Structure formats: structure tokens, C-alpha cells
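Every protein chain except one is present and positioned as in the full complex.
Naming follows writing order (A, B and C), and every chain is counted from residue 1.
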Amino acid sequence: MSEVRKLTYGGAFNEAVRQAMEADENIFCAGEDIGAFGGVFGTYLGLQAKFGAHRVVDTPISEQAIVGLGIGAAVTGLRPIVDLMFMDFICVAFDQIVNQAAKLKYMFGGEATMPLTITTGGGAGLSAAAQHSQSLEAILCHIPGLKVVYPSNPYDMKGLMTACIRENNPTIMVKHKRLLGMSAHVPEENYEIPLGKANIMRAGTDVTVIAYGRMANETLVAAEKLAADGIECEVIDPRTLQPLDTDSIVESARKTHKVLVVHEAVKFGGLGAEIASQIHELAFDYLDAPVARIGAPFSPVPFSPALEQHYLPDAASIEAGIRNLVQRS
Amino acid sequence: MSEVRKLTYGGAFNEAVRQAMEADENIFCAGEDIGAFGGVFGTYLGLQAKFGAHRVVDTPISEQAIVGLGIGAAVTGLRPIVDLMFMDFICVAFDQIVNQAAKLKYMFGGEATMPLTITTGGGAGLSAAAQHSQSLEAILCHIPGLKVVYPSNPYDMKGLMTACIRENNPTIMVKHKRLLGMSAHVPEENYEIPLGKANIMRAGTDVTVIAYGRMANETLVAAEKLAADGIECEVIDPRTLQPLDTDSIVESARKTHKVLVVHEAVKFGGLGAEIASQIHELAFDYLDAPVARIGAPFSPVPFSPALEQHYLPDAASIEAGIRNLVQRS
Amino acid sequence: MDLSPPVQFDLHRRMVRIRVFEEAAGRLAEANKLPGFLHLYVGEEAVAAGVCAALNDDDHITSTHRGHGHLVAKGGDFNRMMAELMGKSTGMCKGKGGSMHISDLSLGMLGANGIVGAGSPIAVGAAFANKYRGRGQVAVAFFGDGATNIGAFHEAANMACALHLPIVFACENNEYGEFTPRSATMAITDIVDRAAGYGMPGVIIDGMDVVAVHEATLEAVARARAGGGPSLIEAKTYRFYNHHGIQNLGLKYRPDDEVAQWKERDPIFTFEDRMIENGTMTRDRVDEIWAGLRGEIEVAIKFAEDSPLPTPDQILVDVYTSMTGAAQ
Partner (left out) sequence: MDLSPPVQFDLHRRMVRIRVFEEAAGRLAEANKLPGFLHLYVGEEAVAAGVCAALNDDDHITSTHRGHGHLVAKGGDFNRMMAELMGKSTGMCKGKGGSMHISDLSLGMLGANGIVGAGSPIAVGAAFANKYRGRGQVAVAFFGDGATNIGAFHEAANMACALHLPIVFACENNEYGEFTPRSATMAITDIVDRAAGYGMPGVIIDGMDVVAVHEATLEAVARARAGGGPSLIEAKTYRFYNHHGIQNLGLKYRPDDEVAQWKERDPIFTFEDRMIENGTMTRDRVDEIWAGLRGEIEVAIKFAEDSPLPTPDQILVDVYTSMTGAAQ
């Protein structure tokens, strides 16, 4: 097994972009500091050197114009990848994302395609405080016209990023900042993971746990612990949050009769609410207990690690949540 | 009864602002076209004439700066009311609302108060198409630090707007555009409806329907029809969407055992998901059926009345939804 | 007037097409036959016509809430435009966009826009793609005086200059944003004063003079095509009707004599007088042109009225390229 090629999550992103750009001249990247510097997270490293400054473009600090650049170029035939450094900055470009990119095809009566990929770094855990740590994916998933992707590991990153770039609708690829260094096997050849297909990361019979991004990994840790006590969790990572793979989720719920949804985002109004509601609607009679949700408390992300570590769900709190659920009649 | 004083929904808003401004010199209003012109919906009519251009301020078309104006003035001691004409324009000012207004107090360790009211016109039904018809309240409710208010009638409008202005946290007051002309009794004297308290608009025993804004009125129409068939709906208007009056909602669910949530917003990821999830979590064993949801389909709001009328829930579709739910075992 | 007669005819025709379309739309709106908002371009025809006559079909424009004028100037089809305003399935946007989102990709018209200022960043994207492909196409962003106060415009102007893109920023300065005069919302008089802050040339022109607009645009477009980067053109103009619709419904916000003075400078009638004076055109020919286009608009209204409404099953169509897997 020493020959298994490993890549980090950030490296897998980089390779997906590189391979796509090699194959299609219409693809370009634009964003702040992504050119000469390779991006503040290093995810665009080496691309400008390889493809030139016309295809890997350093932009001004102008998030609205960055997304607009992508929209205008996409609707006139290119395949842009535009970067909004931190997910929190989506708020700065929100009009272009929500009122323009998401709706343009529809408003034009279908006479447009929008092969636009927006990449951004999400999630907390780096003491980056309230404006650099948010998980805003639920907001994006509420907007018809967008697709939202959130990989939990290097393998999925490469396959999903490839799918985003090939997609003809606007996609938002969220890279979890704390997963950037995660390393695992990633095939060198190009491959695509279809959008909208969940991944059953671990099969189990006692309880279904749905988690994405970094929380999928925390859930796997919790699941291993519980397995030692004979509790077998089925862990499902939706991978694509919009469109959501409702079928896979509901099927598992019907099998295990108990479901927990976990995310890093604030619980109130988070994606967990939608997932739980769909499960209740489609598998009510199979459930032994209401679908449980774990998410962050209703506050901005606090700066101090002493607070942030309790703010975020982790393997221990997920394990406790699962035990709690399993104990319910 | 001929002496009952009536006011429109828009007029009730205007009166709340006027009475508050008479009582407190620290209150001012700012927004596009609200001064000399009185606002494009007429809701600020006459205020500049009464209070002067320094207290009722016409601004440039600069939604970010309009909200910033409110934030900076609020944190330095005034009580601003700032207007974002259409709810869709919240997207333009999203950073100032989400990353600044909502979080400032928390980031400052509590050393700040933010008595800021943001007013905006929400909802569809005027063939105003995809960028002037949205219901984005679920997004705002997911942001810790904000309060969100959505009156369904003139009486509530005056009382809730008064509460917003007196509130020391940032509130967003959504005026439904199609309710502006709705007329009903509104007392002349100033009164306040506390934020976070639902209104049981109609008591009933068979099914609970939770609806807000214009949909609360559509639901009342449906409920009257159903009453003729002996189906008694309890209709609850949360009035404040954040914080949500979970207690009143859950109490009713435990009583009727069947719940429908209705909103005009897109169903996927709408507030209905959160409300349904809370009910499931807190009243699961009382429910005869999963909480049902009615919302708009997953598309931008279409322009053509021929499409929009089918896009929006109405008394007929709500009635059908209730019948459907009641028929479930 | 150095322009050749065919160019003059072209400019004239574009203006009259706009006027005829807009007047018809206004009448229909007053008769409650058009749903939604309607922002008429009447009075400003010289701007759209003068600019668009300097463009090729494969050049791009982005527009504003006041968008039919631009689309007509770019060659938009009366039938499908009128059908769109009526929300019919034969409309430019199959009834889903309406007045505020009217568009025609085949003419490079990247949409009217309901969000003030939001078109400019999109024009920057089109200009970027044009430079990227290297086929000499340019993009034009239309926007109002009020729009220059919004962040999106600023970011677009700066980015276009930083990336040295082939783009023209065309400002329709009609002195009002909705019902509020420019003087209340900015401390400058001329929008062109903003150009230097981005590092692009800017020029003020009489927006009631289609020749002036056209010549300035030719120069800016030539610069853009030659790799000379962005320019800003400020056209001083005026809308003859209300912000939306025809009549003032609310309070009066513009002095009567101001409106009257501008109307005296009607961009079409003054141009016709000039052409007739110069012998390029006769009064009869002018009347013929109007009559011909009035005939066309009647056909378009009939086409639109006779067209079917979209059916409810269309609601979820075209949200995405495919409906598979989408939420409901």
C-alpha cells in the first residue's frame, strides 16, 4: 500500500482545477491573491505560473465585481471559477449571487447557461472570530438556481470540484478551512462525483447520522467509539447540499428508524431543519423518535478558543447526541 | 360601530413611526425616496414635512451605506429607522446587516447597543418578477443577533413597529407589499405588541395552522371555509419570526395533534422547516401525522401573472393542504 | 454632421422604434393591460440609439430597470418583446422575466436588471470574456446617474480599469433617481468626475443629440477594440414620463417648466429637423417611417395579445438546465 498516492484536501482541489484547465481553454480563475500568491489558503498555488495571468487572474478587493465577472463571462461562453476567500464574504457579493447568478437563466426564459463555479472557505475552528468563521450554506440552499457542494475529504473534493467545473449551472464549492491539510488517497486520473449523490460513509443498522463537511469526519470518529459498545451508525454525507439526495437519506431513515443531523452552522434555520422535515414528511411512520439535530448555538462565532471549542459540535458531542437518541424508546 | 377608527396597514406603519418620533428626538428615518416623496409605497408620507429633512433623510441609492448609516448612528446613541425599499435589496446590504449590525454587540463583548430598525417591503403577488418579490425572511432568521418581524394586519403593524423602534437590538420589519392597503381598526393611542409573542388568530381543535404575513389572512379564509364542514382550525400567526414563540406553537400542536405551516417563501429551507422541526422535537408523541408544510416551489418568482398565481400559496391551496392533513390517520 | 446618410437613417430608425414601442407600452399600461412595473425610456432615445448603432450584433450590453429602450436599440424584436411585457409564453423570456428582465442573448443584450447598478459587474465579465477570446468584441454597461452611487458600479468600473478591459460605461444622467433629484444624493454635478478615480477617460455629451452620442461612442468603442481600455460617457438626458408608467401619481417631484424645457429638445424631433434642413431626409419620408413602425407595433400588440399564456407546469422549468434532482 505504500504506492497509494496521497493528496491533501487543498491539493485535491488544486489538481481538479489544473486538470480541468488543461482540458478546456474556456476555464479561467479569478479572485483575490490567487494569482502570483496562489491564494491565501494555497489552493490556487502554481496555477498562474502554469496557465498565465490571463487565465488565473488577481482581482481587486471587489467581491461583487468578482462574482459579476464570473456571471458575465459565463453567460457569454466561458467557464469561470471565481474565488471568495472566506464564506463570510458571500455576504458582500450576495446580490450578485442571489439576485443575478441564481436567477439569470430563469429570468431569461432559459436562454442562458451559467457554468460558473464560486469557491470559498467555510467553517470555524481557527479562532477567526465572527466574520471569518461562518457556515452560511443553509442560506445558499434556500435560493433556487444555485447548487451547493461541501466535500468532507480529499477524494470527494477532487471529484466534486471536477463536477462543479463541468456543471452548467452556478455552483458554490465550500472548502472547509480546517480540512485543507487533511491527506488521503486521491487518484491522479480525472474523475467526477455526480452532484446530488450522497455518500454512505459507513453502513450501520441502529441509527442514521447525516453530516457534511468537517462534521462528517467528527461523526465517523463518534461512530467508531459507539461501535465498540455495539451501536452501529450509518453515516451519510450528502456531499451536495443543493440538490439534496433525499432518496438516500430517507431510505436509511426507514431502515434505522432513528436519525440525527449534524452541522457546524447555527442550529436554528440550519440545513438540519430542512433535512429533518423531509425525513418526517417521508418516513414518519418508520421513526422511533423525532429526528434530532446538532448545530451551533444561536450566537456569532466567538473568538476565544475557550469559547469556540464549546461552540462547535465535535466527536464527543455527536457521540452524546447519538447515545441520547438511541436511548429514546 | 361606525366610530371605529380604521387605518390601512401602511397607514398604521406611518402612525407608529410618527408617534415614536414625536416622543423621542433620537429617532430618525433614512432611505431612498422616503423624504419629500414619502416612500415608493407611501409609508413615510408626510413625515419629512412634519419632522424636517434632518430627521427624515433622502439617501443616495446605496443600500450598504444606508444600513451602515443606521449602524453607526445606533451605536453612537440615536435610534435609526432605515428603509430598504424592497426585501430583495437586503441582498445588496447583506454584509452590513449580517456581518455588522447582527454581530457588533457580540463582537464588542456586549459593550454596545444597536437600537436599529430596518424596514422593507416583502412578498410577491404584484407581477414584480424575480428581483422584487422575494420572501427572504428565513435567511434573516438564521442570523444570530437579528430580530425579524412580519405583521399580517394593520393592528399588529402598529403595535409591532412600535416595539421594533423601542427595541435595543437590530430588528427587521417586513411590510408585505400586498397588505399595504388592507384596512382595519387601529387605536389612535400608542401601543406596543411585544416581540416574540405569537397571536392565536382563531382558536380551533382539529388542526393547527401556522402562517404569517399575507398567508395568515389567506389561512383565515381557508379556516372559515373548513369550519362550514366542521373542521376547526387553530390559526397561529407568530408575528415575530425571530425570536419565535415556540411555546405557543408547541402547545397548540399538543392540543390538535396535526400541524400545517404555511409561508410564501420557497419551501426548501424556509422557516417552515425550522418550525416543523421544533414541533417534531417537542411534541412528537402528540402528533398524528408529520407536520406538513406549504411554501412556494423551488424557482425564482415568475413574472407572468399566469405563473405567479400558481406559484403562490392561497386560500384554496391552504384549504386543500388542511383537508389532506386532516384526512391522514 | 459628418455621418453618412445611411448612418443617420439608422440612428433615426433606432430612435423611432424605441419611441413607438415605449408609447405603445405606456398606453397599454394605462389601460391596465400590462402587469408589473414599466419604466419607459421616452426622451432618452438618443442615448441607446447612438450607443447601440456603434456596436455589432456580437458586442454585449447590460441594461437597467429601464431596459426596453436598450433592447430595441440593439435590434430587439417587437413581437417577442411585447409578448414578454404581457407575460406571454411567446415572450423574449417566455413570460418569466417581464419588463424588468427583458433580454436577448442572440443580440448580446444581457438583460434589463431590477437591481440598480447590478448590470455593470456583469458587463465587466462579458468584456473579460471578449478580451479572453480576442475577437475584438466590446461590452457596454448602461446605467443611470443614481446607479453611480451604488457599490456594484464602483467595483465594476475599477475592475474594468485594473484589468484594462474593452468596455464602455454609458451613463444616462437624467438628473433623477426615481423621485429624488441628483443634487440630494451626490455632491457633484457631473458623473464624469468619477472617471479619473478609476483611471479612465470620460466625456460629457448632450444626450439629446444622437449624433454627439454616436460619435463619442464610436471613439470609445474604437479605443476599446484597439486594446485601449475602458471609457466613460456621460449623456445628459431626461425622461419625459414618470419614473414608472406615464403619469405622475404621487407627489410632484419635477418642476413643470423643467419638464417642458427638456421636451422642447426632443431627441427625435430635433434630429428630424436637422436632417430635413440638411436635405438628408424629407418630411414625407419621416412620416412614412413613423407610420411603418406604428404598423409594426400594432402587429406586435396583436401577436402578443393572441399569444398563449404560459402554463403552470412551466414554473419549475429553466431554474436549472435540467430538472433532475432539483428540489420542488
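Following the convention adopted for this analysis, a contact is a pair of C-beta atoms (placed from the backbone, for glycine too) under 8 Å apart; a residue touches a chain by one contact, two chains touch by 3 or more.
None of the values given here were measured: they were computed from a predicted structure.
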Q. Thinking of the whole complex, not just what is shown, which of A:F51, A:Y106, A:Y212 or A:Y311 touches the missing chain?
A. A:Y311
Q | Residue of A:Q131, A:N153, A:T208 or A:S277 touching the missing chain in the full complex | A | A:Q131
Q) For the full complex, which residue in C:H154, C:R223 or C:R239 touches the chain that was left out? A) C:H154
Q) Touching the left-out chain: which of C:A112, C:M200 or C:M275? A) C:M200
Q: With the full complex in mind, choose from A:P151, A:G213 or A:P300 the residue touching the hidden chain.
A: A:P300
Q: State which residues belonging to chain C touch the missing partner chain.
A: 149-155, 158-159, 161-162, 164, 184-188, 193-200, 229
Q: Could I get the residues of chain A that touch the absent chain, sorted low to high?
A: 32-33, 35-38, 40, 42, 58-64, 88-89, 91-92, 126-132, 267-268, 297-300, 302-307, 310-311
Q. Where does chain B touch the missing chain, residue by residue?
A. 28, 54, 57, 59-60, 62-78, 80, 95-96, 99-100, 104-113, 144-145, 147, 168-169, 195-196, 242-245
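The criterion applied here is as follows: only the chains that are shown with their structure count from here on.
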Q. Relative to chain C, which chain has the most distant C-alpha mean position?
A. A
Q) Quick one: chain B and chain C, Cα centre-to-centre, how many Å? A) 36
Q. Centre to centre, by mean C-alpha position, how many angstrom separate chain A and chain C?
A. 40
Q. In whole angstrom, what separates the CA-based centres of chain A and chain B?
A. 31
Q: Any chance you could list the residues of chain C touching two or more other chains?
A: 93, 95-97, 101, 113-115, 151-152, 319, 326-327
Q) On chain B, where are the residues touching two or more other chains? A) 88-89, 91-92, 129-131, 268, 298-300, 302
